[in-house]
Each structure stands twice: as structure tokens, then as C-alpha cells.
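First the structure, in the form of C-alpha cells, and then the observations on it.
Of the protein chains in this complex, one is absent; all others appear in place.
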Amino acid sequence: MITSHMYKMAFLSEGIALNANPGQFVHIKVPGDNSLLLRRPISICDVHPQTGMVEIVYQVVGKGTRILSGMNAGQVIDVLGPLGKGFTISREIKSAFVVGGGCGIAPLKLLMRRLKEMGVVVTALLGFRSREAVYGLEEFEMLSDRVLVTTDDGSLGRKGLVTQVLEEELQQLLPDIMFACGPTPMLKVVQRLAKEYSVPCQMSLEERMGCGIGGCLVCSCAVRTPDGGFEYKRVCKDGPVFWSQEVMLDEATIGC
Amino acid sequence: MITSHMYKMAFLSEGIALNANPGQFVHIKVPGDNSLLLRRPISICDVHPQTGMVEIVYQVVGKGTRILSGMNAGQVIDVLGPLGKGFTISREIKSAFVVGGGCGIAPLKLLMRRLKEMGVVVTALLGFRSREAVYGLEEFEMLSDRVLVTTDDGSLGRKGLVTQVLEEELQQLLPDIMFACGPTPMLKVVQRLAKEYSVPCQMSLEERMGCGIGGCLVCSCAVRTPDGGFEYKRVCKDGPVFWSQEVMLDEATIGC
Amino acid sequence: MKPRLDVEICGVSFKNPVIAASGTFGFGREYAEYVDLNMLGGIAVKGLTLLPKKGNPPPRIAETPSGILNSVGLQNPGIDYFIEHELPELLKYDTRIIVNINGNTIDEYCRMAEKLRDVPVHFLELNISCPNVKQGGVAFGTHPDVVYDITRSVKAHAKQPVLVKLTPNVTDIKEIAIAVEKAGGDGISLINTVLGMAIDAKKRRPVLANIVGGLSGPAIKPIALRMVWEVAQVVSIPIIGMGGITTGEDVVEFLLAGATAVGVGTANLISPTACIDIVNQLEEYMVQNGIGDVNELIGGLRV
Partner (left out) sequence: MKPRLDVEICGVSFKNPVIAASGTFGFGREYAEYVDLNMLGGIAVKGLTLLPKKGNPPPRIAETPSGILNSVGLQNPGIDYFIEHELPELLKYDTRIIVNINGNTIDEYCRMAEKLRDVPVHFLELNISCPNVKQGGVAFGTHPDVVYDITRSVKAHAKQPVLVKLTPNVTDIKEIAIAVEKAGGDGISLINTVLGMAIDAKKRRPVLANIVGGLSGPAIKPIALRMVWEVAQVVSIPIIGMGGITTGEDVVEFLLAGATAVGVGTANLISPTACIDIVNQLEEYMVQNGIGDVNELIGGLRV
């Protein structure tokens, strides 16, 4: 347990640890209770290729995550992954803003590690509900050049929404790219700002999933088509990371 | 684990330990897997009123008993009991035959303990599949005056069915009463012998159960009515112990 | 503040919307050892017939994933025995009593309604949906015309308000519900069990002696919710929703879908205290979500 609702879990999987890209996820079978059929998608938070260790960070929201949070060291867990299309980091990038909100911060750790390895100058903008919900700050500070924290209640860092700080920062300096992950309302603002300030932006989406591998078409998100219409893409296979200008974030998309 | 398929489990319940009569059962909620709704009825094998300890012995036959057999010391278990009508032991009884087959032997331990306390001369006739399936012999030897063992394959005791030995014994000497628990084919023969030799006989039946407390009417067994017909009684509430002359053991009754 | 849990159906007030469903609660007596029956919204008694009924041979129950199948086949001591021997016991408690009646013919239903005229029970529940009897039973519940006839006929004989309990084994539950309303039925109970079957792969036999049985429990909750929702769109008489309820949140879901009260069936087989536990969880949900009156939830689904 790392905050009152957030848990960290580490498990061994060489395949995942060696092959994971930032933004990819694992699909976890909830152990024990056979009335819960579906796997749970959880972002890969970090990997240690030498040891084969994979880290995830998750919030307890329902039955599945509650059972996961009660697992003990040594238990075996059934995990598929790494799945999905993660963040794309091109060689040309020199500077990046990484924007995360709440439990959407999880996948950003591995992203920042990779950005750092590539010498990208990273500003991390992280929003939390309150001081109690904050986790992993030291690590983010190690992995980035600057960390700006906001809390809804002002109990740590700036009071307010992370997107307010983002807008202020964009007014100062435009990064080569933005990466975002968090609740839908946050993503909507990020999407708008990316457009206004013409900064390319990748965002990681969430949707309820079945197979997690692209076969069942339940995890759709609306993506603009050249003809001005849209089509449904699969969050699990075509995403979870999409370019902000292509996705349509409407009410139907559920947040974390 | 006490044989390759039989498990013994002990749990603390003062209420059950103090109130259990031989032949009564407990109704156990299978922990963890919410897809398994129904409780599992298991006979009370023995109780230790001083410590509140209750002992059960069960065979792993399906999902529920498999999960039970994987439980660890210290885990909490949801148990209703003691339930049902157990064996009736009247003060007049001086001698008894106790006949058990396979996993039907479980409830006989507490019965024999009570019979011994009351000074009844007990002959235990126990049938097993083979030597590997035999358990608890020393205890039965302590609790009875004579133990006669049969195995289907002759690997321990007499080769053959326990009912063959029972018939031989009845030819020698008629007890005041017989008590029987075991698979339906065995009970059928015991029922016939009880009639032929005019020995009163109580037998413990099994049937698939719902509530276990008499409310849902699913656990029926056919019982003769004075008019020559029959009616369905509840194994959970009116039984599981019935007088052999009243029950009708037909094909529909499932064995253990 | 303690939230208000009472609801009203056809002018009869229930202290809370949780009713023990027919066939899973006996005549209440067995459960009285475990819970205070005064705390229940109501009790629907085991299905009764004009004459005593033996029921089907065992096994009568099978476990399926998150569900159970039963084929009790309406075993009961007959309506006269009920009135004389069981009802007096039940009347000692302050709860609403719903008498579930079952006939092979419309006439039988009417005769039972007559017998109950001067008996102090609160509702009749016409079970036209039991899948476990050969004659009548489910057949009654599958044709709107027959449903109309039986409802109308019984209404002419009944003194108490009449609930009609519908089977989910139909193509269009809406047209059946509309028939009930048109015929003057006072309310609708739904759903009864879904026809199903379990097979023992090892023995290569059906698990139930009756081969098929009625599926109930959490497995059918989505079907029940859908039917309650569909029916709530087309009738204005109250609905008692049931099918797979095991928690207070489940009750909330049925109320949101449009039920005024709910029945709890299979859950009683899992735990004798289920109904009371569910009432308590419902109250807890209301406190946590700032809902002062349970009536706010009825039909409150945001779509």
C-alpha cells in the first residue's frame, strides 16, 4: 500500500520486463474468485530487465483490485503482456512535458526513465487529489528535470488543477512534445491546450476491456477519420496511447 | 490429508462443539470463489466441548471440497450448525451395530463416543475400498468393543462388502439397534437386513442441499406414509438420520 | 439521520423494500430461528396449490456458475393447511404477507383467491411462471391473452391486491406485463426462474431428476434487471423486482431500474440472515450516498 487507496505490486516476468515499452499495459486475471471473469488492465509502471521484475501501481476501486491488493508475496498471478501500443518517442525530441493525474501517473515512470536515457529534458506536471494521494515523488524527481505538483486542496504543491499549471508553462515555453495520462476531464483540457499551442501530444486512454489483444472489439474509442467522420479503434491494440488530435473524448469514455 | 482423497479439518466453534449430536452436520460456505453459491453439508465427525474444537472428515470430490482442502490454519470459515436431526439413542439400548462405508464413516465417531459413554456394547463394521482408503482405525478401536474391517480388494481385513460381514454377524447375534451411514447401495442392503432380522435401524442419508435449515425443500427423500404412499421429507431438517423402515431408497438418491 | 426505507405498494406500506421471495423462505418459521422476521419488508410464502402437492423426485437442486437450478415442483401442504396451521404462526410477526398461489386451471386460482378472501394476508401473488410443473405453470405465463384472462378472473374473486408473477422465458416480457395491467392486475413480480439444465459429465446424466429446472441467483441478475427496466417503461403499476439479489447495492440497481420493492430468493439459501443483511447494506448505501428516502431511487436510472 502506498497511499490509502493505491497499491504497488511487483511480480517476476522476464518476457514483460525485457519487452515492455512505456505506456503498455498488462492484463491480469483476478485470482480465486471465478465469478469475476474479466482480466483487469493495469499499466506497466516500471520494469527491471536485469531481474525480470515488473512494477504496477493501482487503485482499489472494485472487487478485482480489492482481491489483488490482498495477495501475498509468493503467490502466482496470471498476467498477459506487455500489451498495446505505448508512447512513441522519436529521436528528434529534445524536450517534453509529461502530464499525469491521479492514478494516471502510473505509466509515466517508465516513460520518464526512457526519456531520461535518451537525454530529453523533461518537465513533469503531476496532479493529485490531496497530499495523502501523492506517491512516488522522489522517483519522479530523479527521473525528470523539473517536477510541478498540484493538489485539488492545496495540501501539497500548487492548489488547483494540473492543467492550470500546464497552461502557464505552455505560455512560457513550448516543449517538442507532450505526454499525458489521467482522468478524462484532464485529458480533455490537455487535448485542447495541445491544439491551441500546437504541441504534438500523445495521451493514454482507458476503456473497459475484454480480451486485451484486439479480438473482441469492446474497448473502443472514437478516432477521427480523414472524411470528417470517425471510426472506433481498439484501446487495447491500436492504443492505449493515441495522438491527441485524433481521439474524440466524449462523455461515454470512462475515467479512472 | 488423511488418505489420498480424505481430509480432516478442525475449526473452533463453541456453539457447535457444545450442542452437536452425533449424526448432525455443518453447512460450510466455500471461501473465496463466489461462483460457487451453495454451502457444503459435512457431518460432524467429532467435537471437543472443552476447547470448542469441531472435527470434520471429508473427501475431495469437486470444486468445493478441493478449495476447502487448500485452506490454511488460521483462516476463517463460515459454518452453520449444528444442523439436522442426528441419531436417537434411547436409554434402553444395550448393544449396537454401527455400520459405515467409505466416507460415510465420518459421523460415526461421535456416535460411538456417545454410545460408549452410555455403556452400550458396540460392534463397528467398517467397509473401505482398499487399505489406502482406511483411516481412523485406532480411534474406532478405542471407541468400540469390536471393529470388523472389510475392503473391496482384501488389502486390509476381510475381502468383500461390509454388508456381507454384517449379515454373518446378524446370524450370530442380534443387537438392540443398528446405526448406518454410507453409500446408497450399502444402505439398501442394511435396510433389507434390518427388516429380515427385525432389528431397528437408523440410517443417515445424503441429498443435495440448498438452505440446510428446512426452508427450501430441495433436499428431499421419500418417506412412507401410513396410507401406503409416500411423502418427501427434508434430509436437512427431518433428517439426515431416518429410521430404515420409513425411508425409500430409490435410484434418485445420490450416494457419497 | 436515519434514511427512510419504507415504500408503498397498492396502498399497503412496507417498512422496507426487501421481501423474502416465494419458495426460498418456507413459511418463515425455519428462518425465525436466525433473524427477526419483524425486520423484513415482507414475506412471500412458499407456492401453494389447492390440494397438497408432493413435488418432484430428488435431486432437486444443482449448482451452476453463480447460480442454482431447482426443480422442487411446488411441494406444499395445500392452501387449507396453510391457512389453518402455518399462517397463524406468521401472523405473529409485523411484516407484509404475500401468498403465492399456483393452479392447474384458471378456476383453481380463483378458488384459492376465494379461500383467502377472509384471511388477513396482504397480497396474492399469482405464480403463472413456475417451470417445474407439467400442467399449467409456465404455459400460463407465456401468452398475453391467457395472462389477461387469468388476471381478470382472479381479480373478480380476490379481496386483496393481486400481484402477477411473470416468467422470464418469453420473447417479449413487455406485452405480458401490459396484459397484466390491462386486466386490472395490481402489480407485477418478476422474474421467476429461467429454464435451465445441468449435466454431470462424469455420470453422463442430468444432475436434476427432473432433467430441467429453474435457474436463479446472481447469474440471472442481468436478465432480471433488463426485464424490470423494460417493463417499467411500459406499465405504471408497481413492480417487485427479483433475480440474483444478494447485496444492498443489488437492491439499489433494481430500484433504479424501476422496481418499487424487491424479492430476495436464492440468497436465503446461502445465508439465513441474507434479507436482513441486505436491508442493512441498503441503508448503509443510502447513508454513504446521501439519500434520505428510498423512494428517490425508484426509477431513478440516469440514461
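A few remarks follow.
Each chain carries a letter (A, B and C) given by its place in the written order, and its residues are counted from 1.
Throughout what follows, a contact is a pair of C-beta atoms (placed from the backbone, for glycine too) under 8 Å apart; a residue touches a chain by one contact, two chains touch by 3 or more.
Predicted model, so just to flag it, every value in this text is computed and none were measured.
The chain we do not see here touches A, B, C in the full complex. Considering the full assembly, C:L301 is the residue among C:V12, C:A32, C:I178 or C:L301 that touches the omitted chain. Considering the whole complex, the residue from C:L215, C:I239 or C:V294 that touches the absent chain is C:L215.
When the full complex is taken into account, the listed residue touching the unshown chain is C:A257, out of C:A257, C:I276 or C:V294.
The omitted chain makes contact with subunit A at the following residues, 29, 34-39, 80, 207-211, 213-222, 230-232, 237, 250, 252-254. The chain not shown here touches subunit C at positions 64-67, 69, 142, 169-172, 194-199, 201-206, 211-212, 215, 217-223, 225-226, 229, 244, 249, 252-253, 256-257, 285, 289, 300-303. Hidden from this view is one chain, which touches subunit B at 34-35.
Note that only the chains that are shown with their structure count from here on.
Contact counts per chain pair peak at B-C.
Multi-chain contact residues, meaning those touching two or more other chains, occur in subunit C at positions 65-66, 218.
Shared interface positions of subunit B, i.e. residues touching 2 or more other chains, are given as 34-36.
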